[in-house]
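The complex is shown incomplete by one protein chain, all other protein chains being positioned as in the whole.
Letters A and B name the chains as they come in the text, with residue numbers starting at 1 for each one.
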Amino acid sequence: MKSYEIVVIGGGPAGLAAAIEAKSNGAKDILVVERDRELGGILQQCIHNGFGLHVFKEELTGPEYAERFIEGLKQQGIEYKLDTMVLDITDHKQVSMINPEDGFLQVQAKAVVLAMGCRERTRGAINIPGSRASGIFTAGTAQRFVNMEGYMVGKDVVILGSGDIGLIMARRMTLEGAKVHAVVELLPFSGGLTRNIVQCLEDFNIPLLLSHTVTNIVGKDRVKEIQIAEVDENRRPIPGTERSFKCDTLLLSVGLIPENELSKSAGIRLDGITGGPVVNESMETSIEGIFACGNVVHVHDLVDWVTEESRRAGKNAARYVQNQLVQGVKTITTKPGQGVRYVVPHYIRPENIEDKLNLMMRVDNVYHGARLVIKEDDRVIKSIKKAHLAPGEMESIKLTKQELETIAGKEITIALEIEEAKE
Amino acid sequence: MSKTVEMICISCPMGCKMAIETITNGVTRYKVSGNKCPRGEQYGVKEMTNPTRMVTSTVKMKNGHLNRLPVRTSDAIPKYKISECMAVLKAVEVEGPVKVGDVIINNLLGLEIDIIATRSM
Partner (left out) sequence: MRMYDVAIIGAGVIGTAIARELSKYNVKVIVLDKENDVANGTTKANSGIVHAGYDAKSGTLKARLNVAGNAMYEDLCKALEVPFKRIGSLVVAFDEEDMATLQELYQQGLDNGVPNLQLLGRDEVKEMEPNLSDEIIGALYAPSAGIVGPWELAIALAENAADNGVEIRLNAAVTQIEANEQGFLVTVDEDTLQAKYIINCAGLYGDKINNMVNTPSFEIVPNRGEYNLFDKGVGDYVNHVVFQTPTKHGKGVLVLPTAHGNLMIGPTAEPVDEPEAVETTEVGLKFLREKAKRVVPKFPFQAVITSFAGLRAKVKTNDFIIEASAETKGFINVAAIDSPGLSAAPAIAEMVVGMLKDIAGGFAVNSSFKPNRRPSIHFMALSPEEKAALIAKDPRYGRVICRCEGITEGEIVDIINRKAGATSLDAVKRRARAGAGRCQGGFCGPRVMEILARELKVDITSVVKDRKASYILTGATKSNDEYGLPSQQVADSQDI
């Protein structure tokens, strides 16, 4: 059986950054396994700009951002396999995979980095009643068709969900000549960036209907009509508010789900809130030597944060194979408190922190003028004022090694302290 | 004479709701309110005088592994030129190989802005 120091599963932004960083930190034999026909992952279909402001200090499109990492991978001479599907990972880090060229292949890794990304929630998962006509696409599938394959998926469009992909697709479809009738959002606020609401919707006079949902899909063969209604505070349609759009297409941008079938089969512990593996400060999962990063751990808002997190995973995978990670030492649990849905990483082993650690989290509502506070019992370790917080945007707080060393117990809490009323 | 336009500032995630008042009194001036920082004022005035946008799209591609090549404007173009820009892109077909950053259309619509490839193919 062939063996590698590190096998990275997934050749999207997370896998690429992890592999490059692992190599830069002394790992020798690295294999990146990608199931698609090219590297870059979902970035290749995100042809809009807005990527890289933090990592490169300039604004790039998705393919440009991807290409920098693909070039980096090639320059480092890191081996990769395309069109290759990983079938199984054992807890002893044996990875089996298939592709048309090598056939069935089993390799032994010293460390594994999981970077499989996420998938979109579907119409079925939100159980919209109506017909099963054609013309219903997840926004990402439509994006691939329009931006990569070069096909239009419809002429008259309604979009459900105002996450960034939904907003971006509203603009793309419009620019390609389709009429986008409305973006319909169940919540009273959009999960997308303000910039996208302005530049993708307002620029093209596309209405954003907050607190609305799709109640019925009409059309025997192809979508003919989408019925919507306003919802009450329990997200139930309000009778009398129904209206409908004659259209041929419904795009769904209703959430992303980390893709963890492989993690589950390997026996890795998952977090019920994020849907991804429980990880420690080194982005190591519940199985020693199996690391995870990017959207497979938790869904990120910006690829820049994926890169940052994945570099950490790659570096620590390299440290692991060089026996530089300390195992079985003091462990601190990070506990989400009021207003915070989750915190990544879930565990911290301060001895493995070189200078500082970035805690990433999502809040549960829109807040103005709140403080993100890290406490051990009643002692405040760090407190940061946040003028604006929203569920659509990832928040992060840095803890220095010195601050971490002040923690005597086994748990810290990260919570919101609200100074003004929430919006 | 004056009129007021409302807009959301996109300079940062705060999303300040601003009102921009146009005051025409011999010369045209703009009074921005609702912003919490100077960037808001800058953005508001720019939106009133010369709103510009980056355009990202695709062009037809021959002998690439995909049918379309992603492209963008090398800099932001005036907002009212977006439709014209799209019309120009429709007529273009590129033959590979192309490198990221290659100029696909020189001096788009006389704006001194190029259309460039955003990936190699």
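Note that contacts are C-beta pairs under 8 Å (C-beta built on N, C-alpha and C of every residue); 3 or more make two chains touch, one makes a residue touch a chain.
Everything quoted here is computed from the prediction, not taken from an experiment.
Visitor: Check the options A:76, A:90, A:108 or A:141 and report the residue that touches the missing chain.
Guide: Final answer for the missing-chain contact: A:141.
Visitor: Given that one chain is not shown, which residue among A:44, A:61, A:174 or A:295 touches it?
Guide: Per the contact definition at the top, the residue touching the missing chain is A:174.
Visitor: In the whole complex, not just what's shown, which of A:13, A:52 or A:130 touches the removed chain?
Guide: A:130
Visitor: Among A:122, A:322, A:365 or A:396, choose the residue that contacts the chain missing from this document, as touch is defined above.
Guide: Selected residue, touching the omitted chain: A:122.
Visitor: Against the chain that's been left off, what residues of chain A make contact? List them.
Guide: Residues 35, 83, 85, 87, 96, 98-104, 106, 119-120, 122-125, 127, 129-135, 138, 140-141, 144-146, 149-155, 174-179, 202-205, 215-218, 220-222, 237, 248, 261 of chain A touch the chain absent from view.
Visitor: Just the residue numbers, please: which parts of chain B touch the chain that's not shown?
Guide: 3, 5, 7, 47-48, 51, 58-60, 67-68, 79-80, 82-83, 86-87, 89-90
Here is the rule we go by: only the chains that are shown with their structure count from here on.
Visitor: Going by the contact rule at the top, pick out the chain A residues touching chain B in the complex.
Guide: Going by the criterion above, the answer is residues 37-38, 44, 47-49, 59-61, 63-64, 66-67, 147-150, 175-176, 193-195, 197-199, 202-203, 387-388, 390, 393.
Visitor: Going by the contact rule at the top, pick out the chain B residues touching chain A in the complex.
Guide: It comes out as residues 7-10, 13-15, 36, 53-58, 60, 65-68, 70, 72, 79, 82, 86, 100, 118-120.
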